[in-house]
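All protein chains but one are shown at their positions in the complex.
In order of appearance the chains are A and B, and numbering begins at 1 in each one.
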Amino acid sequence: MAEQDRRRRMEETKKQWEEGSLKKVLNRFPERNKVFVTGSNTEVNRLYDPFDLIDFDYIDELNFPGEYPYTRGVQPTMYRGRLWTMRQYAGFGDAEESNKRYQYLLKNGQTGLSIAFDLPTQIGYDSDHSMSHGEVGKVGVAIDSLEDMETLFNNIPLDKVSTSMTINAPAAVLLAMYIAIAEKQGISSSELNGTIQNDILKEYIARGTYIFPPVPSMRLITDIFDYCSKELPKWNTISISGYHIREAGATAIQEIAFTLANGIAYVDAAAKKGLDIDTFAPRLSFFFNAHNDLFEEVAKFRAARRIWAKIMKERFDAKDPKSMMLRFHTQTAGCTLTAQQPDNNVVRVAIQALAAVLGGTQSLHTNSRDEALSLPSQKSVRIALRTQQIIAYESGVAETIDPMAGSYYLESMTKKIEQGAMDYINKIDQLGGSPKAIEKGFIQREIQNSAYQYQKDIEEKKRIVVGVNQFQSEEEPMKDLLKVNPEIEKRQTEKLNKMKKKRNEAKVQKELKLLRKTALSKQNIMPSILNCVKCYATLGEICDELRSVFGEYRESLKI
Amino acid sequence: MKLSDRIRQGDTRAAAKLITMVENDFQQAQKYLKELQEYCGQATVIGITGPPGSGKSTITDRLAKHIRKIGKKIAIIAIDPSSPFTGGAILGDRIRMQDLSTDKDVFIRSIGTRGQLGGLSRSTQAVVKIMDAMGKEIIFIETVGVGQSEIEVIKVSDIILLLLMPGMGDDIQIIKAGIMEIGDIFVVNKSDREGTDRLIVEIEMMLSLNDVRKRNPAIIKTIGTENIGIEELWQEVERLNVYLQDKGEMQLRRKNRIRKEIHDLFLENWQELFFQFIGEDNIENEVQKILKQDIDPYSAVQKLTEVFKKQIIKGG
Partner (left out) sequence: MKNSIIRVLVAKPGLDGHDRGAKVVARALRDAGMEVIYTGLRQTPEQIVETAIQEDVNVIGLSILSGAHMHLFPKLMKLLKEREAIDIIVMAGGIIPGEDIVELKKIGIKEIFTPGTDTNRIIEFIKENVKVVR
């Protein structure tokens, strides 16, 4: 009874407000825009109030932290228990230089290493390949053989650290090298802790460091799932990434829709291979982007958790709650950083990082202000890390769980994003799943349309970017930009040549032949790759062997 | 050195420039095309058509690589649609032909349809001649795969490959009309996909119903992405080539092509003449009248044609 009275009173009051003071003000002072939209062009109402949450069911839609569908977070205590991992993606030059840096970080209390590889490594070329010229050691460390990996992890006990490797097409090779080093250190592979990105579908969609066509690529991935579930139970076998999809211009809804659709494709592939869902699904992790529109982003993270939980439970019939929990890493949005007035980027990164934390991320990388100009300088990297620390220790947002929950706006937005994403996922299902949708170019086209729209909106000043299309000012160019040492390429090539003279060539050729045989068969490919890396076959040699069996992928243009 | 001589010596840059001229200013280009004519007629021209996404670019790339192994020189004309609104285009077929771009004996040219009716087949034919005169032995024409001008363009070739793929659903109905009849060889690409056998049965049925020429076009299965069936496809092309030569059919096709070329060129010249004589003002005048219901378009054109005729007789 009281409930009904309250409701009636609310309705009446709202009506009075709308027809009274609101109308009066609107007549005299029209609003800034006819329509208001989020950073991803989703329409935003003037006001959100209890009427937006009329059918809201707390248990169904949110529930308590650590409970299905995990909207409020995957752990019961969230950051009150432990803060998110502050994980800065780094890696530069050659293995020796990077090793020094890692040792320094570990001495200073960091336990998680995050490794960036240079582009030749990511595409499976050795440093002396003609395609590698000018790229060696540029965006990360160059790895040609087990020897480089030994240098990279020299004096680093692999049972004491967790290592995240941003590697996709040749992920199996780098993982094999990691296992081989652990063996040399006398550490069992079951002790190893870490993550490989291993997400090839988003490479076709957005990031571009693919090697092989989809079918053999998916086989490599499921081979890794299978192998790790037996040999490396603590290893995160994939980081299903929306980050690059968003960077390519996707909206918030598209980011999670396409990422989760890819996730479905991986689970499908593994299930088809006969793997039990609850043995591999708990090792799946995700990687998202954090943009400027604070509420939309927080809603996005929460919606993603809710959707994934439902998919795992209802569609795949998972039983283990761990299979349903969407754990994710976040990186702030590189594409929002401006070359103009780069110091402003510090503020953007702060808002984005805040969104990630309010969204319940498990780990976070904050970008450096100068990333639109070059590789980040030391000083910029430090500011970026400090930004996270200020959020963690000064802002107060980590002291209670999911503090924005219950906001009329946030919950409405969470629901809207969930619906939008589900519409896409259904559409992709109709097209036959995400690999087919990629082949048809559907996903790429949707993203490109969003990217083009965004650019047009900026050019027509429908969207303001401070310092770019408004509030411009004359400025001094940034100084102290980091440069990669051009000697690295030469050094790396010399090292490679020397190593090749030392190794047992006959053994290498024999193992490569065996690898070829395995590749042509249906057997798990991991043991063969492991044998190859152990006798110092190079990354390029291994990938070339696989190229000759699997062929190479060519992008399809969808504009 | 003369432009035509440079082209005959295989100079890529000279040939590329003349192709641009063909596209931009055909009247001027004719001067050079005349000089090249006597060096043409050596190449075999292979048309590749089929719906968008069926794998035309992929198969062209694979065939080209296969033929390069026997040392023949190749040219490829890759046609993509232009925007009817802006006239601009994104020409992306080369993505699938990346490895060919640094082969000195392969010349690839991307062409936008540029929306001129009839114009495309005329300029395609001219581009073929330039490539022929350059000494290219096999010339591929990859067409857009849809639209009205499709058939006209593809008829510039000696042998036509029609690509189909399983899982197109009703699309095959659309293809039936017109295009089915001109395919010399049916290529069922993406035969790694489900529905391949069904598609083959469908094609066989359609051919037995529709084909009045009483021939039996081969149906070849390929997987472009995996380089499967390419050798068989090329063998069939060669076999058919010999067959068509022996039967005199090739000669007939070439003759028809010349007839068509004369027709096209003539039409273009007259068109230009007509609009020169009549002038935009006169046409605008008639448009206004039609708008006001003073006259109907049939009588208006009749009138203009009469004026034109008189002008010509006067002009001699």
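Things to note:
Simple rule for what comes next: a contact is a pair of C-beta atoms (placed from the backbone, for glycine too) under 8 Å apart; a residue touches a chain by one contact, two chains touch by 3 or more.
Model, not experiment: these values are computed from the prediction.
The residue from B:Gln42, B:Ser83, B:Gln235 or B:Ser299 that touches the chain not shown here is B:Ser83.
Only one of B:Gln9, B:Asn24, B:Asn216 or B:Asn256 touches the absent chain when the whole complex is considered: B:Asn24.
Touching the missing chain, out of A:Leu220, A:Ala248 or A:Val346, is residue A:Ala248.
Within the complete assembly, B:Phe107 is the residue of B:Tyr32, B:Phe107, B:Phe186 or B:Trp234 that touches the hidden chain. One chain of the complex is left out; on subunit B, the residues touching it are 12-13, 16-17, 19-20, 23-27, 82-83, 86-92, 94-95, 98, 101-102, 107-110, 112, 114, 116, 268, 272.
Taking the complete complex into account, residues 119-120, 122-123, 130-135, 138-139, 203, 206-210, 247-249, 335, 338-340, 372-375, 448, 451-452, 455, 458-459, 465, 468-469, 477, 481, 484, 554-555, 557, 559 of subunit A touch the chain not shown.
Note that only the chains that are shown with their structure count from here on.
Distance from the subunit A centre to the subunit B centre is 46 Å, each centre being the mean of its Cα atoms.
Contact residues of subunit A toward subunit B in the complex are 213, 440, 551, 554-557, 559. Remark: subunit B residues 53, 58, 90, 92, 95-96, 98, 225-227 touch subunit A in the complex.
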